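Here's the structure, in structure tokens; my notes come after.
Below is a slice of the complex: some chains, not all, each in place.
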Amino acid sequence: MDVGQLADDLIRMALLEDIGRGDLTSEAVIPAGARAQARFLAKSEMRVAGIPVVARVLAQVDTALHCTWEVQDGEDVARGTVLGTVTGPARSLLMAERTALNFFTRLSGVASGTRRAVAELAGTRCRLLDTRKTTPGWRLLEKYAVRLGGALNHRFGLDDMVLIKDNHIAVAGSITAAVERVRSCLSPAHKIEVEVESLAQLEEALAAGADWILLDNMDLAGIRAAVELTAGRVPLEASGNMTLERLRPVAETGIDYVSMGALTHSVRSADISLDVEL
Amino acid sequence: MDVGQLADDLIRMALLEDIGRGDLTSEAVIPAGARAQARFLAKSEMRVAGIPVVARVLAQVDTALHCTWEVQDGEDVARGTVLGTVTGPARSLLMAERTALNFFTRLSGVASGTRRAVAELAGTRCRLLDTRKTTPGWRLLEKYAVRLGGALNHRFGLDDMVLIKDNHIAVAGSITAAVERVRSCLSPAHKIEVEVESLAQLEEALAAGADWILLDNMDLAGIRAAVELTAGRVPLEASGNMTLERLRPVAETGIDYVSMGALTHSVRSADISLDVEL
Amino acid sequence: MDVGQLADDLIRMALLEDIGRGDLTSEAVIPAGARAQARFLAKSEMRVAGIPVVARVLAQVDTALHCTWEVQDGEDVARGTVLGTVTGPARSLLMAERTALNFFTRLSGVASGTRRAVAELAGTRCRLLDTRKTTPGWRLLEKYAVRLGGALNHRFGLDDMVLIKDNHIAVAGSITAAVERVRSCLSPAHKIEVEVESLAQLEEALAAGADWILLDNMDLAGIRAAVELTAGRVPLEASGNMTLERLRPVAETGIDYVSMGALTHSVRSADISLDVEL
């Protein structure tokens, strides 16, 4: 059950929305027995992501489509690189083309954009994280591409760790009370992160035994002070409208992690074509 | 069956990928009976898109979540506008928050980006079209947002019209032969568009009786010549790596339509928050 | 993704409704390891339709069932013709038998009935169309069988072309207004057909630029007059309670198309048996 299989439902949904009741043009023009060969071609430099997904797209359309890959997910390739070759029934290949490319270009776009962001942090000890601001239906795939881009995944959903935010604190009465409520009904299976907006809150979170602390929308001075105050006792994460330009100054405060929603919510697709020869 | 209902499967998939086995934090901290109110707030100016989808997200999480909207899909709003208000069980509201926003920001992002592109064509007779380069699983939703942005939808899939491309022409032997094959097995229910790369092909497509002709990657001079040659007999569409900058000069050639993949494949999310008050 | 794959969900639903919790009789009587061979036999003359569907039925039950076909979809066969042979595990074959036959006989019934109707039009320039009066769940399959029977498919659904009917005209105020509304919000991707009930409406539809016009329930004289008035400017379609007997006189008016709901809503199954030898 690789990432391609785990995306099987989304892939089927995608194929059906593109193919609908069939490919009118190819069924009219391409003879049933015709075969074709096609090459996935990188039309700009990029970090490749999505090969297992593309493989499942092709397999779902027609198990007679055979694929050989020249590169692997996570590789950086130059413009003009042939990524792989598909051969098989021509109609099936044309049916799969657009859906395969739509997955491939988006995932390689996420990985390539992430790589650019990661490069901003070079030489610092700060690591880049993604967020839950992913395209609905794509959480798993986009987080996979983020990893290929060299960043780490923050939590996958509401169920794999605890993140205590302002609303939770307001209801519980205090950070201390919120952390205690969580402790009383959860085993040690899940990390507890607390979101803080001030140094006072940071101190309270540290005292309450938070495993991890998120500095929400702090400026550079605030982040620097927080790093100093924490002194390595728990990891710190800076978050909030992070841009490529802000990444390096933030990282240079000594913070452990910075998270960035744009890695997945504002993606520029990579440019990949499928050149078919019938 | 509005656009929200037609997206029910994607919405359910999205909720399950975010909620997983439940919201650890809220279940621990928020009392079961607590109620909350929240406001969707536009944090930058935008064209709003996605209200019926957000409504379905909320309804799928909890039919006790009630929503009142201050704006409608397709409206332009200033930064700071309250888009709508949700009230209901606090846990349900927090569970739905991220998924609702992920739909809302992406769709409003598509509509807003489309509006910017449409503005480039102001004063010309050229209309903007989208493509099939949509996010897999999102074809219907993104094409809906494109319409709200003021552009028109090109075909929805391989099954609602005929588009004869280079590969089809190569197999059939000629444009004329390809069009004839299509005619012989299809009723008049579907339009026939032909993709051409030269004026010679354009002339052949016109003679073959194409309903609509796509000029693939032609330069401005080529497009101008094609417009002149066609003289309004059928609609012409210019396509190929269209950018915001190129839109106006292309439109000024007198072409009828221009299509642009970036409307859906490279989207910048709109900035919307959900401010919860427990 | 041939027609069989596109019907996978319906096939699975059909198998589960017939097999339920298992084949009580065969599991009791047939040893687990027993193998069988069986022949699909045409018990009357027919046009064959449904082989890719039957193949998927067998594959879904057991990938160890192997099939060789003596004929192809669309072929006319005499009574007594062996259509194909299946070999494999006996229990699986008996489990698949009824569902495979229920698909095969209905689809061949549609194709054979369509062929009979098409024969009525021999020597005229009129072509036969189907309608949306298909068996719910079977749209794709029945339209496939109609094509095999020699007719053409009218639209597949509400989304692949525009058909302006009396209710739309009433709301819009006039045919002209209705066509204009459609034009203003749709790209040239979709054909616009207008349903008319009189020559006056026909003239208005022609003037409004309809791509295609449907004459609703007109008598022969009316159809003849419409053909004359239109003079080939756009295709004309005659529709409404069409019977085998009416087809030829209608066709001889010179009309381009005639559509007939009975092709799919009132079907006589073809007679096919599966003769099993254990």
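Read from first to last, the chains carry the letters A, B and C; within each, the first residue is number 1.
By definition in this document, contacts are C-beta pairs under 8 Å (C-beta built on N, C-alpha and C of every residue); 3 or more make two chains touch, one makes a residue touch a chain.
Remember, it's a predicted structure, so these values are computed and weren't measured experimentally.
Taking the whole complex of the structure file rather than the 3 chains in place, the copy count of the single sequence reaches 6.
In this text, only the chains that are shown with their structure count from here on.
If touching chains are joined by edges, the resulting network of the protein chains shown connects every chain directly with every other. When you average the Cα atoms of each chain and compare centres, the chain farthest from chain C turns out to be A.
If each chain is reduced to the average of its C-alpha atoms, the one that sits nearest the average of all protein C-alpha atoms is B.
Centroid to centroid, with C-alpha atoms defining each point, chain A and chain C lie 44 Å apart.
Our note on geometry: chain A versus chain B, Cα centroid distance of 22 Å, whole angstroms. Centroid to centroid, with C-alpha atoms defining each point, chain B and chain C lie 32 Å apart.
Residues of chain B in contact with two or more other chains: 156, 159-161, 185-186, 190. For chain A in complex with chain B, the touching residues are 9-11, 13-14, 17-31, 34, 36, 90, 94-95, 98-99, 101-103, 105-106, 109, 132-140, 156-165, 167-168, 170-172, 178, 181-182, 184-186, 190, 262, 265-269, 276, 278. Here chain A touches chain C in the complex through residues 15, 19-22, 60-62, 92, 95, going by the rule given at the top. Interface of chain B with chain C (complex): residues 127, 129, 147, 152-156, 159-161, 185-191, 193, 211-212, 235, 257.
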